[in-house]
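Removed from the display is one protein chain of the complex; every other protein chain stays in position.
Chains: A, B, C and D, in written order; residue numbering restarts at 1 for each.
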Amino acid sequence: MISDPSIFSPAPVLEGSDDDQLLRVSLGPQHPSTHGVFRMNVVLDGETVVALKPVFGYLHRNHEKIAESVTYLSSMPYTDRLDYICPLTNNWAYANAVEKLAGIEVPERAEYMRVILGELTRLINHTAFMGFILGDMGAWGSALMYAFRERELILDLFEDLTGARMMANFMRFGGCRNDLPAGWAEKCGKLVDDYGPFLDEMEKFLVGNEILLARCQDVGQLPPATLINGGITGPMLRAAGVNYDIRKADPYGIYERFNFRIPLGEKGDVYDRIMIRFLEMRESLKILRQALDQLPEGDHVNPKAKIRGFKPPVGEAYARIEGPKGELGFHLISDGTVNPYRYRVRPPSFINLTLLEDMCLGLDLADVVIILGSIDIVLGEVDR
Amino acid sequence: MTPLATLLTLSSVLFALGLLAVLTRRNAILVLVGIELMLNAANINFIAFWRYGPPDPQLTGPMFVMFAIAIAAAEAAVGLAIILMVFRHTRSTDLNKLDSLHG
Amino acid sequence: MKLPGMGLLEGLAVTGKNMVQSFYKKERMTTVQYPEERAPISPNFRNFPFLVHDGDSLDGLRCVACSICEKECPPQCIYIVLERDENGKSLKRPKIFDIDVSVCMNCGICAEVCPFDAIYMDGEYELSTDDRFGGLLFNRERLAKSADYHMKLRPEQASEVMARRKAEEEKKAAAAAAKAAKAKADAEAKKAAEEKPAEEKGGEP
Amino acid sequence: MTPLLILAPLILLAALGAVWMARPVHAALMLALSLALVAVLYLALGADFIGLVQFAVYVGAVAVLIVFSLLITRRGDEAEEIQRRPKSLVTGLICSLPVLAVLLYVVSQTQTGKPERETLPQLPLKELGITLFTTHAPAVLGIAVLLTAVMIGAALFARETGKTPQNPDGK
Partner (left out) sequence: MISLLAAQKVEPSLFSPEWLPRLPQRLVEMVLTNLNAPEWLVTIAGFLVAAGTVVAVFLSAFALLSLIERKTLARAQNRIGPNRAGWFGILQPVADGIKMLTKEDIVPAKAEKFLHLLAPILIVVPAILALGVIPYGREWTPVPLELGLLFFFAVGSLTELSVFMAGWASGSKFPMLGAMRAISQMVSYELPLIISALAVVMVSGTLSLPRIVELQEGSFPGWNICTPWGIFAGLLFYICTIAEANRCPFDLPEGESEIVAGHMTEYSGFKYALFFMGEYLGLFAIAGLFVTLFLGGWQAPLPGLGWVPSWLWFFGKLALVIFSYLWIRATYPRVRIDQLMRFAWLCMIPMALLTLPAAAIWDFTGRGLLSWLVVLPLMLVPWVIVAFVFNKRLAASRRTYTFADG
């Protein structure tokens, strides 16, 4: 991509010869439905997409390079800001990588807390996704407001626990920063109980809607082989029927202890992606219920883990988790100093985005918007 | 000039303008514009004769205009459909370039 | 089997329900009219850091200008200069302690790494200012809050810290006392030892 | 008489614009204006129904169709058009001026001495409808057949180059 200098010119695909009838439109970076500062240079024939070129980097913040020049702990709040819809899974993935690198044990209670927070984050992400995708389809914000209403309740829990609604900075190497406050687990249990009815309402609002069916079905599907070759992970891959969920495929934490299922779609179109996320939310509720019931007493952080002057031994480690958007991995190389020698993120949003053009070709402009929405990107993670 | 004469003159000039458009324009759609003008010139005549001519219980003038309008609309629709068809094949609406019977 | 169009009607029912219930149900209408009423803030809520001082004046700052927070701060928004006396000897307190809150990302790592319980996270969030530069660069005076404030803000944490500090102080005092006693004892022993040889000396002749 | 004298030059000016404007869209909009003015002329002549139908069909359908086709086939060929103009203008005038002369001559010949009604003839809607479906019933049927054929034909034309080649998903 970089070798193609045209991506740096202000409006590369927009200048066409007068001769052809194609319309070159730059969707974004200032566009209502690009989920941030994302840009697609679209070539249209009528309303049909003939070519589409994603252009990104407008939100590039040097995340990886900064992480190589600050201490291991100092990178933790930066990971919050990768995928800012779900900071806690980012924290978790990073903590996992460092623990693997330094060989730190995580106490039982901390593992349970991590699972609870991770699944709550999945709920947040998928709930917000429902709102966003309907917004992309042109519903005037109702679904978004309902989704955010419920998301706020989870964010309240996060605020009680971590002190911040979104930028949690909560996981530590060897556990979590602080223990659950009194009564938190009960509040969380109540939320888990109340979430089912909300999902029912949302499902009624969304799933039966004939307009939504017409808009979403058979849009943006790709053969599973292409998806696998493209490195697509997460709900997008499972919607196409590929059984790949890291919680099962390469279990981390204590996921083996819980009883949950992986929903699989068939066609892998936008509709399947929506429905898979719905079903995943219900499975998440199951996991949450089990985790809350089994939550043991004990340390919230490994007492042996150092906060100040943390120096992992020389080595490298890659740890991945099933983030709400897909496989989220951190690759760290340590040279024995307080800073990582190399720090690399495998962002699911970014990699899922790579097949955007293949999904959109031959479809309408309106389809591009919902396909982009169904990939569920967060530009903070794409551009880093 | 009497009103009838005014209208007839108007219609004549309008017809000539339409003819001019048909003959000078090279864009097929604009040729159609000329044809519409000519049809309207004819319609003005019908209405003018109905209005200023002898009383006619059959309402032939307005009737004729109504039919003419319907046919003009049909003609425009078909004409434009054909032009668009041709355009899809040749990527051009220039009549001078449409010199081949082969699509 | 569902009739076609039922999905559309169900959607209308959902919005209709929300429309009606938003008039009387608190769960449906969660909006808070901000300047007049405020959403309750969790006791754990953190925003920008503040410096704790014991007593009423800045002299009681717990900070010893060790610069650990400065080094750990992810966005590097802390700037500390150690105060020294004219001989260049450290006075163990900051001459300058600035936090650029326009850069600070509220992560709380400074509070976490501080070994002297000197810096904690504040809950104050109405900090808007029309001075983009000076107004958002908090200096030592602006940052310093009393230990009482900390106690009021986070009673649990503060009382724990207080207890620990008290215990430490007592330990220190005890240690100091012990040290003093030991020194005294040592001195006495020394004295005694001195006397002894003297005695011995004395005894020698 | 006054409305006629005001409207006639306006109609001609608009028609001239339709003939002469270099940008196709301008020409089409001028055509729409001219047709709308003709509709006003009909209203002024007392043919209300015809005037409103003219407005609805020409401004609402024909002109819109024309500008829409211009949008679809948009090309930047104004410069070429202007460049070619003098030559084609000569041929155009050679053909149309004699026609105009003949027409004007005929007009000047026919209008002499005829008595002209100054009372407004009525165009009652009901009469119009009844005449339409009694006296002119065959013509109505013919038009109906024509319109059906047009609709089917236009639909077929539009259908032929559907999205099939570009849409592998078979949507």
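Just so we're on the same page, contacts are C-beta pairs under 8 Å (C-beta built on N, C-alpha and C of every residue); 3 or more make two chains touch, one makes a residue touch a chain.
Since this is a predicted model, take the numbers as computed values, not measurements.
> Based on the whole assembly, the unshown chain contacts which displayed chains?
Looking at the entire complex, the absent chain's contacts are A, C, D.
> Out of A:93, A:116 or A:139, which is the one that touches the chain we can't see?
A:139
> Which of these, A:52, A:113 or A:275, touches the one chain of the complex that we don't see?
A:275
> Among A:215, A:325, A:346 or A:384, which one is in touch with the chain left out?
A:215
> From the list C:12, C:127 or C:192, which touches the chain that is not on show?
Residue touching the absent chain, from the options given: C:12.
> Even though one chain is hidden, which residues of subunit C still touch it in the full complex?
Within subunit C, the residues touching the omitted chain are 1-4, 8, 11-12, 14-16, 18-19, 22-23, 28-31, 33.
> Which subunit A residues touch the hidden chain?
Residues 23-25, 31-33, 44, 47, 134-142, 144-146, 149, 205, 209-215, 217, 243, 245, 248, 261-267, 271-272, 275-276, 279, 364-367, 369 of subunit A touch the chain that is not shown.
> Over the whole complex, note the residues of subunit D touching the chain we left out.
Residues in contact with the chain left out: 25, 29, 32, 39, 43-44, 46, 48-49, 52-53, 55-56, 59-61, 63-65, 67-68, 71-72, 125.
Operating definition for what follows: only the chains that are shown with their structure count from here on.
> Report the inter-centroid distance (CA atoms only) between subunit A and subunit C in whole Å.
33
> So, what's the distance in Å between the C-alpha centres of subunit D and subunit A?
The separation of the two C-alpha centroids amounts to 59 Å.
> Mark out which residues of subunit A touch at least two other chains, giving numbers and ranges.
Correct list: 21.
> Using the touch definition up top, name the residues of subunit C that touch subunit A in the complex.
2, 4-8, 10-11, 13-15, 18, 28, 30, 41-46, 68, 71-74, 76, 105-109, 112-113, 115, 121
> Under the definition above, what is the set of subunit D residues touching subunit B in their complex?
For this pair, the touching residues of subunit D are 1, 4-5, 8, 11-12, 15-16, 18-19, 24, 27-28, 31, 34-35, 38, 41-42, 45-47, 49-50, 53-54, 57-58, 61-62, 65-66, 69-70, 72-73, 75, 77, 81, 84-85, 88-89, 91-93, 95-97, 99-100, 103-104, 107-108, 110-111, 114, 116-117, 121, 123, 127-128, 131-132, 135-136, 139, 143, 146-147, 150-151, 153-154, 157-158, 160-161.
> Looking at the complex, which residues from subunit A come into contact with subunit C?
Its residues touching subunit C are 70-71, 73-78, 80-81, 142, 146, 149, 152, 156, 159-164, 167, 169, 177-178, 181, 201, 204-213, 307-308.
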